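This report refers to the structure that appears directly beneath it.
Only one protein chain is missing; all other protein chains are in place.
All chains are identified by letter, namely A, B and C, in their written order; residue positions are counted from 1 within each chain.
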Amino acid sequence: MQALYFRAMGEFLLIIVSAVLVNNYVLTKFLGICPFLGVSSKVETAVGMSFAVMFVMTLASTASWLVQTFILKPFDLLFLQTIFFILIIASLVQFIEMLIHKTSPVLYQALGIFLPLITTNCAVLGVALLNVQQGQGFLASVLYGFGAAVGFALVLVLFAGLRERLAYAPVPEAFRGAPVALVTAGMMSLAFMGFSGLVKF
Amino acid sequence: MHILIAIASLGGFALMAGLLLSLAQKKFRVEGDPMVEKIDAVLPQTQCGQCGYPGCKPYAEAVARGEADINHCVPGGERTMHQLADLMGVEPKPLEEEPTAPMVAFIREDECIGCTLCIKACPVDAIVGAPKQYHTVIADYCTGCTLCIEPCPVDCIDMLLKPELIEHWAWPLPETERARIGRERKENHARAA
Amino acid sequence: MPALLKRLGQALGWMPAGFFGGIEVPDRKLTANEPIRDCPVPDVLILPMKQHIGEQCHPCVHIGDHVLKGQKIAATEGYVAAPVHAPVAGKVVKIEEHRIAHPSGLGLPCIFIEPDGSDKEHRYDPLPDWNTRDPAELRERVRECGIVGLGGAVFPTFIKLVRDQHHPIKTLILNGIECEPYLTTDHRLMLEHADEIVRGLSILRYMVSATECVIAIEDNKQDAVEVMRQAIVRAALSGVRVLAMPTRYPQGSEKQLIESITGKQVPAGKLPVHIGVLCQNVATARAVYHAVEHGRPLTERIVTVSGEAMPRPGNLRIPFGTPVRFVLAQCGLEDIGDGVHVLHGGPMMGERLRSVDVPVVKATNGLLALYEGQIRGLNTEEQPCIHCGHCGEVCPIRLVPNLLADHCRNDAFERAEAYQLFDCIECGCCSYVCPSSIPLVHYFRYGKGQLAQIRRAEAFAEESRRRSEARERRLAREREAKQARRRARKASQSAKAEGGET
Partner (left out) sequence: MPIVSSPYLHGGDSIRLTMMSVILALLPASFMAIYLFGWLAVFIITVSMISCVLTEWLCLRWMGRSTKPVWDGSAALSGLLLALTLPPTLPWWMVLLGSIFAIVLGKQVYGGLGYNLFNPALSARVILLISFPLQMTTWLMPMSDPRAAVDLYDAAVAWSLFCSGPQGIGQALDAITMASPLGHVKTEWTVGVGVTDALVHYNYSYLNAFLGLEAGSLGETSALALLIGGIYLLARHTITWHIPFAYLATVALLAAIFNSIDAERFAPPMFHLLAGGLMLCAFFMATDPVSSPVTPLGRLIFGVGCGILTWCIRTFGGYPEGAMFAVLLMNCAVPLIDHYCRPRVYGHSVDRDAGS
């Protein structure tokens, strides 16, 4: 019994490690690049965005699993999958937008267009879709969604730290702004390749 | 039949989400615009109207509504513009006008006829005087907005440079190549954006 | 536990001097063996109205007045202030703005005195029986005599001489460290006037009723240690220790010295008195002795005139107001060539003079003439920071100087403040060790100056907002009143009309 428990814990740990590091959505799947570049100029904003995305991603993967299992599959409505998921995500984003507007108007301003754009963030939809495709159990899906969100948050905050330092650097004319940020993101992605093979998933 | 289930489930789901959202909307209603206060706090409060609005607060409201750009505050200069850019989450923009050195108004008292027009114009009540008496500017309170110049019928108000005090002197940046490059980069950045 | 850690740190060489960080600077005490000599009186003395930290004084004499040596010529009602006294007898010839030793090159109102050659002197009542007097009276005397900290900070001394029930002074430290290169004023003072310093120490001790006294001297001045020990034996004082401290810059900085001796740190934004310590310079102690026992105000000081470009270096007793050009001429430096620069103060914390037509003031502890090649910042070029971290290793208050300088350079002043910019004591250790020759202290001064201006602007904006809103309210009130009057008038008119009709 205990051995089984440990096996399960190990399994869940692997799911998290895989989602955070090995199959990082931004750096190895190249999903969610838009907010990754858009809201990473300051660490504070990046942290706020991270929490918003974590909220949406975890709940979206949970809700999508429920919808998939209890509505789409029983009624054979898989052709409605995308539209359902988008609906879930859009509602969650609306909710978090109201929440942030109420609690932190400055963060609301700083996130600007990127907050509603979480709706069309390919990472969020990607997580939901990949999750149900893999056909995992409920807890595994939730963890996977959460792990992917943590991975997104991790690289977003690290990247924001790097960009804050970059803001002081005399970057050559042609590379100023987005180009050097992309080069940096590329280097990060190279570094994350070191994790490949860490978890066979 | 199949299509009916599809429509019903999708519709039902959407209805549920809509209900939840409308509840949330009630709970998280935002009164007024909290940004106005924050924007007003970084404005220099000269009330000079150089931004095209009748004072600092109206400009703050216009910026919060997104009607006014962030680069119209002349006395606030680059710093205020950067603070506004930070608050609004937009890229810094070059200033409309370069800020001038800080000034104070000065009334040539022997020419003053005591009409009190300048007193009425002063947005911070920094001019004292009574009808038919000489008026004078309290230099410590004058914001240098120049709003008193126009109404004066005898043109007896001058704008003088604020005297430079040794206590208020601040070290300049070092005159090194690196500091200069940094400064230029920042200016170029502001201009390019 | 912290004490144990500290001892471990000292043993391993991380805190060799009793405080964190610090550097070894070259000694260059060229004038250590030059006896103090008198500087002649110049044709005119220029006395700035502010020679201390705090509020500016106002002249209390008029043009044409004759003043006696030691007569008070300027004072202010402000608390943090020290009055100015005439260093010689003579005539006030003019009162106008004159350039002072300040990096801005700006000036202050100054009183110009032409000596009349007489030695008529004004003195306060001598108080040889000070140990029977009320400490408050002695404190008033110290204040009246214009005594400020002569180590370089020029903070009015009387402010620190308080008996506070909440913070009783336990330790009185006399600072004879003088860790700056070249400077030897305190060193010579201790060798030649040890007895007067010890008398001053007794007075200070009586005033604050300190239980223990420490005279701290760097261990590269063993002769001074010996002389001070003998003076204490002669004066038959008990509870006074002479400590030979490790030679390490900035051992002489008040905060660092207190940490070295007591192991305690002065809390940020507080004075040493909050941890029961009073720290005074040896020259200040001597000035207190003169003020109390002889009634003589502070009108002169010892100045080290030195440097490789100085033909006849020495330690001079100079009346305040003497032009620096005149002093340099006394030491053989008649005209200052292109490649020679004059520093006011020591090379680590002093100021390069842009003009030598400035007067010697209470803060002047050294005048150094150096060749251009010796001066950092003129012969080096700032290179990018390579984050080697040496600056953080030597910073005696444990800032992260390179990141702080980055924030200052890029005008991220709020960030700089969060990185404790205002705790920087500007000792210069970081700039000294920087392999990239970054003028870190200069960036910190820039940041501090800009932040001070921003704070002033914010306070002004707040005041303007308050006044503007008050005006709005007043105008609204007036409109309201006008409308009320109009309504009342209308109402009464209509009432009248109605009354007429009926």
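We take it that a residue touches a chain if its C-beta (ideal position, glycine included) is under 8 Å from a C-beta of that chain, and two chains touch if they have at least 3 such contacts.
On a predicted model such as this, the values are computed, not experimentally measured, just so you know.
Asks: Could you tell me which displayed chains border the chain that was left out of the figure?
Replies: Result for the missing chain's touching partners among shown chains: A, B, C.
Asks: May I ask which residue of C:247, C:402 or C:450 touches the chain that does not appear here?
Replies: Missing-chain contact among the listed residues: C:402.
Asks: Among C:80, C:233 or C:268, which one touches the chain that has been omitted from the display?
Replies: Hidden-chain contact among the options goes to C:268.
Asks: When the complex is taken as a whole, what residues of subunit A touch the one chain not shown?
Replies: Touching the missing chain: residues 43, 157-159, 161-162, 164-166, 168-173, 175, 180, 183-184, 187-188, 190-199.
Asks: Residue-wise, where is subunit B in contact with the chain that is not depicted?
Replies: Touching the chain left out of view, subunit B contributes residues 171-172, 174-175.
Asks: In the full complex, which residues of subunit C touch the absent chain?
Replies: 20, 23, 25-26, 103, 181, 255, 259, 265-270, 343, 345, 347-352, 354, 370, 374-378, 380, 383-390, 392-393, 396-400, 402-403, 418-420, 423, 426, 428, 431-437, 439, 441-442, 445
Keep in mind that, in the parts below, only the chains that are shown with their structure count from here on.
Asks: Across the interfaces A-B and B-C, which one involves more C-beta pairs in contact?
Replies: B-C
Asks: What whole-number Å value describes the gap between the mean CA coordinates of subunit A and subunit C?
Replies: That pair's centroid distance is 56 Å.
Asks: Please set out, as single numbers or ranges, the residues of subunit C touching at least two other chains.
Replies: Each of 409-410 in subunit C touches at least two other chains.
Asks: For subunit B, jot down the residues that touch at least 2 other chains.
Replies: 182, in rising order.
Asks: Taking the touch rule as given, give the residues of subunit C at its contact with subunit B in the complex, in rising order.
Replies: Its residues touching subunit B are 100, 102-104, 106-108, 377, 381-384, 409-411, 438-439, 442-443, 445-446, 448-450, 452-454, 456-457, 460-465, 467-468, 470-471.
Asks: Touching subunit C in the complex: which residues of subunit B?
Replies: 40, 43-47, 55-56, 79, 123-126, 141, 143, 164, 166, 168-174, 176-179, 182, 186
Asks: Which part of subunit A faces subunit B closely enough to touch in the complex?
Replies: It is residues 45, 67, 71, 75-77, 80, 83-84, 87-88, 91, 94-95, 98-99, 101-102, 105-106, 109-112, 168, 170, 176 of subunit A that touch subunit B.
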